[in-house]
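Excluded from the complex is one protein chain; the other protein chains are retained at their positions.
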Amino acid sequence: MSVITLQVDGRDVAVPAGSTLLQAIRAAGLSVPTLCDLEGLEPVGACRLCLVELEGSQRLLPACASEASEGQVIRTDTAQLQGYRRMAVELFFAEGNHVCAFCVANGTCELQDVAVAVGMDHSRFPYQYPQRAVDASHPRFSLDHNRCILCTRCVRVCDQIEGAHVWDVAERGSDCRIVAGLDQHWGEVDACTSCGKCVDVCPTGALYAKEDTTAEKHPHPERAGQLRRAREQRQWTP
Amino acid sequence: MVALPPCERPRLRCCAASGCRSAGAGPLLAALRAAAAAGDISAGASAAPEPLEVRSVGCLRLCGEGPLLAWDGPEGTRLFGGLTPAAAAALVAQVRGVAPIPLAADPALAGHQLDLEQPFFRLQRPLVLEGCGIVDPECIEDALAHGSYAQLRRVLHELSPEQVREQVRRSGLRGRGGGGYPTGLKWDTVALQPPGRRYVVCNADEGDPGAFMDRSVLEGDPHRLLEGMAIAAYAVGADHGYLYVRAEYPLAIERLRLALQQARQQGLLGSSIAGTAFALELEVRVGAGAYVCGEETALLHSIQGQRGIPRTRPPYPAQAGLWGAPTLINNVETLAAVPVILRQGGDWYAAIGSEGSRGTKVFSLSGAIRHTGLVEVPMGTSLRTVVETMGGGDPDGGAVKAVQTGGPSGGCIPAALFDTPVDFESLLALGSMMGSGGMVVMGQGTAMPEVARHFMAFSVNESCGKCVPCRAGTVQLLALLDRFVAQRATAADLEALEALCTMVKATSLCGLGQAAPNPVLSTLRHFRQEYIAALGPGS
Partner (left out) sequence: MSAATPVPAPGAVPQLHPQPGPGPCDGDERIARLIRRQGCQGDGLIEVLHQVQEIHGYLPKPALLQVARALRLPLSRVYGVASFYHLFRLQAPATHRCAVCLGTACFVRGGGRLAAGLQRRLGLALNQTRDDGAWALEQLSCIGACGQAPVLVLDGVLFSAPLVDQPKALDRWLTSLGLPAGVETR
């Protein structure tokens, strides 16, 4: 296995060839905020939180979707990046209806964690208060579109791991929303195996088990990676 | 080309492209054909007249005066604009030389003749458009008679793919779709991928408002495009390709499909083309209304029947495109420039234009301008020449305020900077961009915050929604611009506007999002006082 070396925030790090910048950053003992990325799912580079600076380049790179290469010099935490990340989180909060106080994911929400990490306690942009629905038609789970950040983890886990492809993204732009089947109520979509992987990997309180109330959600985002490893490498995590 | 050398037998060329069609070219063409077929209707004529050819052609350039009609004859070409079907008989009589009154005195025709010596026509340098307006776009025999496919045949018999790429490299041709990436380098990248299937794709998803250059090529000279595409396929080793055309161009789609069918029948597409081992299948794929599909990775998804969502690059389509195979994507004008480059040689082409921006570029002029239409000029021509000398400036005689280039990804350039040469780097340096070639001229009455809002509304409407800066950031930018248009913005709004523009530009996933703030940033740069003046009381 060939190895490449690069520098992240002044630290030298060696990673296997083919690693992403995000893996390199983590191997260096550092971190960048992420929302759409999840181990086990193909990266989409949509949330733009993991953007990093590459020396010698004007373009910012999404760490989750960029392959590390030899000799790169990466910076993950400049004032510029901090400013952009904070603004991105503000945009997330302003475009949805996120009310942590009575959210099922309060305390385990990745959006909340990211907000804390980037120091965002309010949005400078006006809240849009969009009219969004809640789909409680599934016998075991609910989808609250108000809390959805369109990370598409549910879409990808259902397609790439479960293979059912119940979910997809409908419409476009700010009208985008997660959709089940032919824009059906979730509970009516025969393709759904009720496996619950979408609920496991949802970073917010958008997808949750019906028995959970405020601050009771127990997400399992690690399962996507575990299942992928088991399937492809025959390695289990007991 | 519009003006042709004098010819013995007279001929009429009527533009039947979309612009003139919407101005009434269909009924005019029918009336001209009827009048020509009716023979000599003037009293006293005895001999049956010679049949008069009335040809339907592509764009004759001065779209704002449509429907356009060119009359070729022993005295050269005369051009008429805005003729109605009622004038057809009078014109045919003039052509036949049996009119009772001279042309200048005919009330049906006088006032409709357009000056072909004016700079709008005189300063054009048609290369991509050299056949547009001359050939009948629905007739491959006519295209062949005008030299179409001659370079394809020659290339297949005489040049290796590497030699073809060498000419394109030497020509200095850069992508005409907006990015300006060196075409030869792109072709090399695709050609040098590991062995296996390759695709060639023509991006005909011309979506910038105010841009109709590619449509004119598709509607006016489709065989030139197919020839360029076939040469490109040969040069990179592709045997399959797609033409992705926006659904808003029904006539272009119709003519392209017809051209493909004709080319197959002539053995210029399909297997063993021109008697060689080279094979190429081309298909038309029609978009369904999504500006973002002009972005190459979104376009690839759309060809594969998916949502037109861009993805991060690398890998670039040249490495992994359609179904994971190396894919060459060029826009219409780029591919249509290829036959002339092969015919005249890369060095010849590189001698035209300016350093770094070789050859010619087609622009569509519209907005507050006297001459709306299509011009092809050498790169490096100044904005003043294009907008004022050729375009004739403001139709009401006022001073032009600015020109918008690059569509929703570009910016507004003030009249004070019109001596800037039109090339990739100069426009970028002014905070705009070449874009695909749309130039919309703005008069003094156009308020720049409103222009910025206009483009931002476009970007909001066309954002695919994948990444948050573009999906949510453009919505917030639009709300901020609303406050400026309503004259009740605050100093904090101005600060927020600039900060958010910078963020959306730096962090969006694709070119559409990255460029969406450009109309705001460029008007902030060149017309900042209009934003300051829009601050409400108390700020």
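Just so it is clear, A and B label the chains in written order, and each chain counts residues from 1 on its own.
Quick note on the criterion: a contact is a pair of C-beta atoms (placed from the backbone, for glycine too) under 8 Å apart; a residue touches a chain by one contact, two chains touch by 3 or more.
Fair warning: this is a prediction, and the values are worked out from it, not measured in the lab.
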item: Candidate in contact with the missing chain, chosen from B:56, B:167 or B:302; value: B:302
item: Listed residues B:58, B:353 or B:373, member touching the removed chain; value: B:373
item: Hidden-chain contact residue, picked from the options B:286, B:379 or B:467; value: B:286
item: Residue of A:50, A:166 or A:224 touching the missing chain in the full complex; value: A:166
item: Residues from chain B at the interface with the omitted partner, ascending; value: 18-19, 22-23, 63-66, 207-212, 215, 247-249, 285-291, 302-308, 364, 366-368, 372-373, 404, 407, 438, 440-443, 446, 450-451, 454-455, 457-458, 461-462, 464
item: Chain A, residues in touch with the chain not shown (by the definition above); value: 97, 99, 102-103, 133-137, 142, 144, 146-147, 159, 164-172, 179-185, 187-191
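The rule is short, and it goes like this: only the chains that are shown with their structure count from here on.
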item: Chain centre separation (chain A, chain B; CA means) in Å; value: 40
item: Chain B partner contacts - residues on chain A that touch it in the complex; value: 43-48, 51, 60, 62, 65-67, 80, 83-84, 87-88, 91-92, 94-95, 124-126, 128, 149-150, 169, 171-176
item: Residue ranges of chain B touching chain A (in the complex, touch as defined); value: 290, 307, 311-312, 314, 460-469, 471-476, 479, 496, 499-500, 503, 506-509
